[in-house]
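Just dropping this structure here.
As you look at this complex, bear in mind that one protein chain is not there, while each of the others sits in place.
The block that comes next holds subunit A.
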Amino acid sequence: MSNWIINQGLSAFILVVWMGINIFLFVYFYLFYDLGPQFEYTRELLGSALPWARAPAAVLNFNCMLILLPVCRNLLSLLRGSFICCGRTMRKQLDKNLTFHKLVAYMIALMTAVHTIAHLLNAEWYTNSFQGRYGPLATKLSMLGDSRELNTTYLNPVRSNSTTPTILVFTTIAGLTGVVITLALILMITSSMEVIRRSYFEVFWYTHHLFIVFFAGLVFHGAGRIVRSQQVTDPPHNNSLCENQLENWGETADCPVAQFAGGFPQTWMWVIGPMIIYLCERLLRFIRYMQPVSYRKIVIRPSKVLELQLVKPGFKMQVGQYVFLNCPAISQLEWHPFTMTSAPEEDFFSVHIRLVGDWTEKLIKMVENLPEGGQGPKMAVDGPFGTASEDVFDYEVSMLVGAGIGVTPFASILKSIWYKFKDSDPKLRTKKIYFYWLCRETYAFEWFADLLQVLEKDMEERGMRDFLTYKLYLTGWDQSHVNHAMVHFDKETDIITGLKQKTSYGRPNWDREFEQVQQENPSSVVGTFLCGPQALAKDLEKKCVKYSDVDPRKTKFYFNKENF
């Protein structure tokens, strides 16, 4: 439970605050339009559909302001950098930006639905009211014309008998922009479904740019000032008195003709800030795109993995961060994220790119056709992004668990730890590392095995064999593996990876592993870091709790759920 509070508490708090603001806005504006005297006559025509339309509008204003902010990556990096003092939990919230973006999007969709339905009712009732179906007061109000000479201002946007709700919507700015932006929203949402996003990212990405249409329409949505409130006249128009004296309006001193005016559009005030910030964000991406990046080395690894070592002036990274790469020769608009596999101590940064889809396939093909020692295709780099995993260095004993592609950030971490150890960096408190590598097959990760081999050799030369204990688990084994292992069981190095440490088959028995760590490090604080699937995270978290002891002389395990 306490682990949950440490890990999730701040997120839960932020959600509660956000939801609280939403509820407050909804209720406040509902009551404002439901009880406000200036809308009494409007309510005569529309009933409670007016507040039901205006309350979600306020919530929409708030959420449309928020939705652009979580996707301003560079802004988040800036915040992250300035929060270095304020503790890790704060910075980790910034990693959940996409989750928040989706949550806000759902709220926008929900509120749009409520808002649209309420306005459907409004359009219908305005029309009915003009046609005299709601009694004498409503008819009188609807008949108020918009005329300078007669000194009347209108209340009902429907001004003629032939106006149907459809015509009303399509001939007013509010109606037209409303339909257009709702359509844009629907297209954005259907193309952002997980199925589409995971399979055809381009469709999602290009369709999502409809947000430009959305925000443009949103800003002009209120320009028609179609929501009208009653103005104070001189002498004042007493509603309760004049309701029953419809014939006397304009005739008696108590009842001058009621005057109305449209409300000043406010949405732009909410969204202009984030729109400018996002514009700056895209500008910054463009500037970074123009900065020169040169290739230090290009290596084609087995199983179609490409290693690129790049140099960019002024580029500073930390362990576990990622960059976005753009190759104009392949696609002008696509930026793809890759975790960095080099350590900050090196004077270059590297990424290992696997052949996964179109973009990577074209890149690998281009590189394969390069002359020996030639420079690669022009590449633009944006980043680095992501919360650095600095905590790894703080623990005396670290258990690092990498599953499948999750092993990539650990390349950076292991290299950095080794550099720090060699330079006797005082920041490094780690004395012992247990590294667990789980994968279904080693295909496409041979380069990581190479890295481990290099570290292994280095450590042996320094007599530091115990510094790093690594265990490899091949979870996708079959009979042929077994046969192969049986035949070569007496070889010194492992048949699959070539490492001294033999590969185990199947999933690790975590109870045994934790017991072993506990026994070998009786009174240490052990930090457990995982980059892998959620189910494994839950498992490890439970084991950490199980094997930790309150007694300070015994081992304590802390679980860090990393989001690389």
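In the analysis below, a residue touches a chain if its C-beta (ideal position, glycine included) is under 8 Å from a C-beta of that chain, and two chains touch if they have at least 3 such contacts; residues count from 1.
Following the convention adopted for this analysis, contacts and distances are computed from a predicted model.
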item	value
Hidden chain of the complex, named as in its UniProt record, picked from "Cytochrome b-245 light chain", "Protein ECERIFERUM 26-like", "V-type proton ATPase subunit F" or "DNA primase large subunit"	"Cytochrome b-245 light chain"
Touch criterion as defined above, residue of A:Gln38, A:Thr139, A:Thr182 or A:Gln453 at the omitted chain	A:Thr182
Listed residues A:Leu25, A:Leu45, A:Met107 or A:Ala123, member touching the removed chain	A:Ala123
Listed residues A:Thr164, A:Ser294 or A:Gln516, member touching the removed chain	A:Thr164
Omitted-chain contact residue, chosen from A:Ile196, A:Val257, A:Val311 or A:Ile405	A:Ile196
Residue ranges of subunit A at the interface with the undisplayed chain	113, 116-117, 120-121, 123-124, 127, 164-166, 169, 179, 182-183, 186-187, 189-191, 193, 195-196, 199-200, 202-203, 206, 357-358
